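Left out: one protein chain. Kept in place: all the others.
Moving on to subunit A:
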Amino acid sequence: MAERPEDLNLPNAVITRIIKEALPDGVNISKEARSAISRAASVFVLYATSCANNFAMKGKRKTLNASDVLSAMEEMEFQRFVTPLKEALEAYRREQKGKKEASEQKKKDKDKKTDAEEQDKSRDEDNDEDEERLEEEEQNEEEEVDN
């Protein structure tokens, strides 16, 4: 899926921000150190994916799920990440549930007043965009698998 090698890089600005937030104020991070951490992060993703995939294969599943990623962290000796990750998963699930309820509520409201609809749309666009793209990709995937 990656057509160019730079597609495997993570955005520098985001990586730099994460590093800065983790270190005490005023620490200077050399440019080389930044790009090294960024590369390390990409390798981490690949390593984690490969470990998680092993767990999925053991479970005879084609799709990686949350428990595969958590098992991978243990395997990779990053047990310290498991608790914060579980918390993040809970938060994510709550968020999804909230979104679902909100969109159902919106549907109800829609019938009543169509005027306010435009405003709601523009406000939510940012959040929805990413997900729509991902859903699309997910569908493409299924097709690939079927073939």
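Please note the rule applied: a residue touches a chain if its C-beta (ideal position, glycine included) is under 8 Å from a C-beta of that chain, and two chains touch if they have at least 3 such contacts; residues count from 1.
Basically, contacts and distances are computed from a predicted model.
Missing from the rendering is one chain, named in UniProt as "Chromatin accessibility complex protein 1" (options: "Protein YIPF", "Chromatin accessibility complex protein 1", "Small RNA 2'-O-methyltransferase" or "GPI transamidase component PIG-T"). Listed for subunit A, the residues touching the missing chain in the whole complex are 1-2, 7-8, 10-11, 14-15, 17-19, 21-24, 26-30, 32-33, 36-37, 39-50, 52-53, 57, 62-66, 68-70, 73, 76-78, 80-81, 83-85, 87-89, 91-93, 95, 130, 133-134, 137-138, 141-142, 144-145.
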